[in-house]
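The complex appears here without one of its protein chains, the remainder shown in place.
Let's turn to subunit A:
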Amino acid sequence: MNKKELMNNKYFIAALFLLPAVLFSLVYLIIPIPLSAYYSFFKWDGIGAMKFLGLENWAELLNDPIFWSSMANNFKLVAISLVVQIPIALFLAVLLTRKIKGADFFKTIYFVPMLLSSIAVAFLWRYMYDPTFGLINGVLNLVGLEQLTRSWLGNPDIAFYSVAAPIQWRFIPLYMIIFMAGISNIPEQLYEAAEIDGASNLQSFFFVTLPMLRSTVVNASVLIIVGSLKYFAMIFALTGGGPNHASELMATYLYSKSFTEMNMGYGSTISVALFLVALIVSVVFLRFSKKDVRN
């Protein structure tokens, strides 16, 4: 094949354009997975020599109560995020795609949390949660609800829910935008037909909008599930997984094991476990949601 033919071959051109992306994902996304699996068989502090342990790290993982409680927290976060983010995002999306005054203004306002960096949001909430000077306890004191004031991040019983709240606040706009795009793709005729059939607003939502958005909602749910399973940033910034692991997630636990305690082998074990959990859950979820479509 000469040069000219090569340049005319569309597969070659496509491959050429794909090459940088493929290389990038190989080096940063694909190769690290088997590499982590490999490290999980060693005791390694990241600096010195590696010592082969066999399955010892994995045995330890299965008997590690903190790992299990952090995994439970991850699933709690999945549940909370699904229940809170999808309905609110859907509600806002429906509201903002209607022809109401100032919709553009509200669109911008509602999108702001998404534009802020996670760490900035975490600091914002850290100061709101301050038990003495914070906004939340301040307002509660002001309106005479002293008995409701809490040390939001210091009390192990509620610390997890306190850090889950800003996560919801920050990610609702993302799904709101996704749903808005989905709604604008629904053909206008369907609503007109529904109106002619005498459907109320509520009925046209449940019988037109929601079924038409089905695949969008499923995709958003997968994003939420995977995102919640590997979530890290704001929990790390707000509590670091504490107090006493009360708000620990798999990712924060893996971070403190690998980088604070410098136990890279065990950290890799957690990361592979996290990968497996996320993989299994999303595959199962997609399988089930597909089945429903066929029925």
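Just so it is clear, a contact is a pair of C-beta atoms (placed from the backbone, for glycine too) under 8 Å apart; a residue touches a chain by one contact, two chains touch by 3 or more; residues count from 1.
Going forward, contacts and distances are computed from a predicted model.
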Protein name (UniProt record) of the chain left out of view, among "Aspartyl/glutamyl-tRNA(Asn/Gln) amidotransferase subunit B", "Carbohydrate ABC transporter substrate-binding protein (CUT1 family)", "Sensor histidine kinase NatK-like C-terminal domain-containing protein" or "Glycine dehydrogenase" | "Carbohydrate ABC transporter substrate-binding protein (CUT1 family)"
Of A:P32, A:P113, A:G138 or A:G240, the residue touching the omitted chain is A:G240
Contact residues on subunit A toward the hidden chain run 45-48, 123, 126-127, 129-133, 150-156, 159, 239-240, 242-244, 256, 259-264
